[in-house]
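Each chain you see keeps its place in the complex, though not every chain is here.
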């Protein structure tokens, strides 16, 4: 059994990691690290963990971690992991970063995050942990850059279509909808119930920091730089994320031919479900689970393809995929600790 | 003071008409007609109307209506109004139909609604009641075909852009999000709270009956037949409708130049608000009101224009616009009875 | 037409006052005062007011107010109004305070609000503005202490029953449920959507500052000091407030006899609706309106009376009742500017 620690103990990412690791057979969570709340019980912030998690939160002690931990999950705000992970370079500790610190080139990171990037050397070692696409690379990685929630949903649908040369790489539009938990635990007017309930709120149109992340990894499969139009909307629900993606079909395709293609592309993957013709993903259909559901429709009137993908932003879009990556890195069954069914209704 | 009747007394469209007409200075609601509940109190179905509406619902009596009524609102399911409105051809009764019966050509109606269309002669007389665009035609109309909720939001944003030759008419994508009240009062799995809450549900992708309505009226301004890709999503809120529209910019434009253009286009219109750069419409920002809010963003990286429009589907998308049309037809102040502020929060 | 100012310009109470006053025939809102945002457009905080309210917010200038204003609404946090209202003592300005500053005796205020109370002299002049009960006193008041949202709903149901000696005054239990807007615009974990959605959260059990307010005015009708058990719960909705009240019946009563009694008690009141047997109030049934709906059930098995009252916390529970009080004070039709129908659905 391997020992794991989580840094960033009281954010939603950490809380979801704690929930999921509870039933993992090969990972024992031995440390929950929170600088701001070291020494406190987790249940003082999260009463729902009373009785279950009795461990106190600890402050960060890198030397102790190096000695006692096998897997390190970093669920920290942007700009933190890049300062911590380099310390583990010469150790066998597997680092999985749920923040954006290792997802972009240094230049892109400076531009979109407005912060100093990690060193090129460490950046180079980080593998983009889109588990169902980059599986082979993940197997031998020591640093995983866990994808953002929007890129997970968007790329899971886009990459196969680009890879198979099914769509024009120019003119791709991604219309994303997310539940409020995607904005994290922080307080702002946009997370205030009275603002958000009974509301759809577009935000950061064309300016979201997930744009370069989507473009970077989609471009790898396009064989050239592609650009996407990406728009995000807050919808009044806690969990759930959907991307509705529009692209021009290259050759003549039908809904059935696209679905067959996707089905084959993912046939060995446990967590991507291609839905039958006429059925589209819903965010509730994946709630609390690690699934990414994908549906498609070819509009023959306009030669337009509509692909819809849905995930739980906190599971497949964060903590669940992080654990899937840990499983892959350690040669365990990919589904270990993640076998649960969506919570419905 | 003119006398009005509503046919289709217990649907959401009728209920909203009743709410709005209550404070109208020139229209007196004298008859609420419901075939299925004639003789009953409206408050037996809608307790929130107790004390306020004490009139009993009546059965349909065409001869009586012709004699006693000046304005007839039809808030009936598809296929009903087309059989009623012809009876009023030789009268001075102004007919405003909130259903889809007069929005399409006969051929389109047969195809998309699967029903026998109204006669060509009556269809021809019907004026499409998109109040802020077809204002002049509405002034002299005797039959108004009140637009669908999605077409209202979509066309209010699209028509100026097409009219001013700002966008390519090929490749327009409309991603629509609607609250559940848009599905009406009928019971179905998709209106069940447990299915819909904490969920985003795409439906009728590429097959919604509002598609030909959008294309028909957008085409008038394009000077040729255009086609749009149109996708609808149910989001977990009661009221509110948003269209996020994607199109390729024709010439070099900035966000500011597009917003200025729209601002001028609508400068004399009371109910279309063009939001300043960086601010986007929200459904809550128009809730309960007759406004259509529009925002825009030009993504210079992709030469893509994103336009967002938001309305209350039951007001501007149905009952409110119907009353605005009645105001225009009768030469009253366009805002009469519709001056209220959005309900926020 | 009288001129009004609102102090506390950007809270929910003020925003709702602005919404409602917009259609008032005798009150013209000429000043919106906000110390923290003086000089700014209201629409910069509330885009839904774009185009509608173009007046800039102003800083507080008491001398100017005394000269230019007839009615002053104070929608300020606890502890502010008590320092402002005394300045208007020698003027004819009618002051209506929506905060808790004038609702309790000085002693109670110190105990429950933990602040220095207003002077006894000014406290004495303040009339408790429970419009449908204290109508006569309000007519001649110069200072109105507008009731809290919970006391409005609770007392509207309780006072008639105590006044008519229908219930035991010992053992009254009030179980209250409120939408999140009751917590105001401030940011806290309890107003974060992700915490509050899909949740019922009890809070301040037995310790809510509205307890002494309920007890004080109920005691007036009991002829002796009574105490109530009062429990509040946040439910995942924006607006709406319900009190479910339990009391022991004194003499033999039926549901019908209690409803008849209440019906008579309120027969001349426009805004209290007694629902027929078997129908209970819902918060949606009064949403956006100034109604207080009341239903009752006598459980003959246990000799227990259940009375349910529902209001919109921002209308009848705050801004609507404040305007109703202004109407009463000025001898206008009590319903002026408040005639609108609940927004349903």
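Order as written gives the chain letters A, B and C; numbering starts at 1 within each chain.
Following the convention adopted for this analysis, contacts are C-beta pairs under 8 Å (C-beta built on N, C-alpha and C of every residue); 3 or more make two chains touch, one makes a residue touch a chain.
If you're wondering where the values come from, they're calculated on a predicted model, not measured in any experiment.
Chemist: Fill in the total copies of the single sequence across the complete complex, 3 being in place.
Modeler: 4
The rule is simple: only the chains that are shown with their structure count from here on.
Chemist: Of the chains shown, whose Cα mean is nearest the mean of all protein Cα atoms?
Modeler: Central chain is B.
Chemist: Hey, how far is the Cα centre of chain A from the one of chain C, in Å?
Modeler: Centres of chain A and chain C (C-alpha means) sit 46 Å apart.
Chemist: Let me have the rounded angstrom distance from the C-alpha centre of chain B over to the C-alpha centre of chain C, please.
Modeler: One centre to the other, that is 36 Å.
Chemist: Going by the touch rule set out above, which residues of chain A reach two or more other chains?
Modeler: Residues 194, 197-198, 236-238.
Chemist: Going by the contact rule at the top, pick out the chain A residues touching chain B in the complex.
Modeler: Listed in rising order, the residues of chain A that touch chain B are 171, 173, 175, 177, 179, 194-195, 197-203, 205-206, 227-229, 231, 233, 235-240, 242, 244, 246, 248, 280-284, 287, 295, 297, 299, 301-302, 304, 306, 308, 310, 345.
Chemist: Would you pull the chain C residues touching chain B in the complex into a rising list?
Modeler: 12, 15, 18-19, 22-23, 46-52, 181, 197-198, 238-239, 273, 275, 279, 282, 284-288, 293, 339-345
Chemist: Which residues of chain A touch chain C once you look at their complex with the stated criterion?
Modeler: Residue list for chain A touching chain C: 12, 180-181, 185, 187-189, 191-194, 196-198, 236-238.
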